[in-house]
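A single protein chain has been omitted; all remaining protein chains appear in their positions.
The block that comes next holds chain A.
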Amino acid sequence: MPLPLSGVKTSEEQAEAKRLEREQKLKLYQAATQTVFQKRQAGELDESVLELTSQILGANPDFATLWNCRREVLQQLEMALALAELGFLESCLRVNPKSYGTWHHRCWLLSRLPEPNWARELELCARFLEVDERNFHCWDYRRFVAAQAAVPPAEELAFTDSLITRNFSNYSSWHYRSCLLPQLHPQPDSGPQGRLPEDVLLKELELVQNAFFTDPNDQSAWFYHRWLLGRADPQDALRCLHVSRDEACLTVSFSRPLLVGSGMETLLLMVDESPLAVEWRTPEGRNRPSHIWLCDLPATSLNDQLPQHTFRVIWTAGDAQKECVLLKGRQEGWCRDSATDEQLFRCELSVEKSTVLQSELESCKELQELEPENKWCLLTIILLMRALDPLQYEKETLQYFQTLKAVDPMRAAYLDDLRSKFLLENSVLKMEYAEVRVLHLGHKDLTVLCHLEQLLLVTHLDLSHNRLRALPPALAALRCLEVLQANDNAIESLDGVTNLPRLQELILCNNRLQQPAVLQPLTSCPRLTLLNLQGNPLCQAEGSSEHLAELLPSVSSILT
């Protein structure tokens, strides 16, 4: 028996046929595009535009201008066409289920329909998510539909459940949970970013643990875990208040960077119980959100006629206030929260009951034993330890940092900075009364300086033997600083040493200061008298001492 066919086209013939077909398509595409643009220009927004654009968009739904054309036409024509439009959109989505233009157009259309069929839209989302459960365009659209149709959050939560069950590596689904759960379990005491009730929290933690024990390298679960544990922003608070008679200046330190309006509606100053109008500014003079705000005080507020002056600062927006007293004959007065009884830095992970955190820590340690090199697990352990008791776990935390750096060398610098931040936080937490003024931060391998706003009262600061590359602008927060030692670092710039009203001695031996020009900021420190630059490259340059003397005429002693 012969074959039931007498021949098959050769591959050349096929290729040629394909090429011709493509050429034909291109011609049609270009012609249609041109016609649409001409009609649009001429204002002929009729159904033929719909027809033409649907031909093009049907093949390529990512042509944003054509969607605009369509909207213009649809706005003019009757909405009877809208139903056909829904069908057309669905066919476009089948061509490209991740087209921004198509989903957007559907949103637009649905919000214009007099009686939108939301149930149908939810069903459409479910269908598209069935095909690709990680299609975030569709998730977006689903959230839109659910909001419009007022779908109960419990139903939507059950929907995320079902998709997580199928494949838990799904950022969108976890994210949606984080939106739905606070809606489902509103907590009266915790504001918009409220915590979850403990039973719900424990259930979520178990779910997410299932995910990261199954696959610890899947980041989506770790992100959700972090959200579960860290969602309480602390209330805005005034941390510290300082009055200096010498500089006739009052300084306030906030718990987070805030913008203080010039109108005084937000930060009120009461001197001896009567309001005083002052100009608030930040130390560096750029009135951006800042931890530190200060104002000049008039002489009358500081005179010696009374045995004491009382300064009360009220932050109206955050319902916080602080008071300090300047006694007669004293140069300064202050009031500072004792760091240890406040959870100064725990906003990283929230203030959840420590039993929950403790059991999370146990699970993560268990996982870490099985997966000693999993970076997410190590990082979470560190964060949990900090949330639980940063001082008790300090040594362990540092060991975990070492392991983490070894397994994730790509992020070594990030980890160094994080470690520096934690060490500084610990130093602040450990501050005894005396250290409020004299603080040693030497030999800590610091790479970055954080939380300098906590050091508002420090007069003597030792940063020697670290790995600092700069003294950052935030250093300007140290309004009381008199002596700064930063020997044996890798400091290249001194941007932060500006406008320090009391700075007298600056010791910078063995750093990497290259050019005398980097010392320029020091000119703004009026009391600077001693500057030690020994062991810096700029000392090697010829005539450097003369140059420096010229640059800093008020500094009486410059050692090179």
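As a convention for this text, a residue touches a chain if its C-beta (ideal position, glycine included) is under 8 Å from a C-beta of that chain, and two chains touch if they have at least 3 such contacts; residues count from 1.
What we mean here is this: contacts and distances are computed from a predicted model.
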Completion exercise
Per UniProt, and picking from "Rab proteins geranylgeranyltransferase component A", "Pectinesterase inhibitor domain-containing protein", "Retinoic acid receptor responder 1" or "Origin of replication complex subunit 5", the hidden chain is "Rab proteins geranylgeranyltransferase component A"
Problem - Omitted-chain contact residue, chosen from A:24, A:91, A:165 or A:331 - result: A:165
Completion exercise
Contact with the hidden chain, among A:215, A:246, A:272 or A:319, goes to A:215
Fill in the blank from the handout: Missing-chain contact, candidates A:72, A:140 or A:371, resolves to A:371
Fill in the blank from the handout: Residues on chain A facing the left-out chain by the touch rule are 1-9, 14, 165-168, 209-211, 213-216, 363, 366-367, 370-371
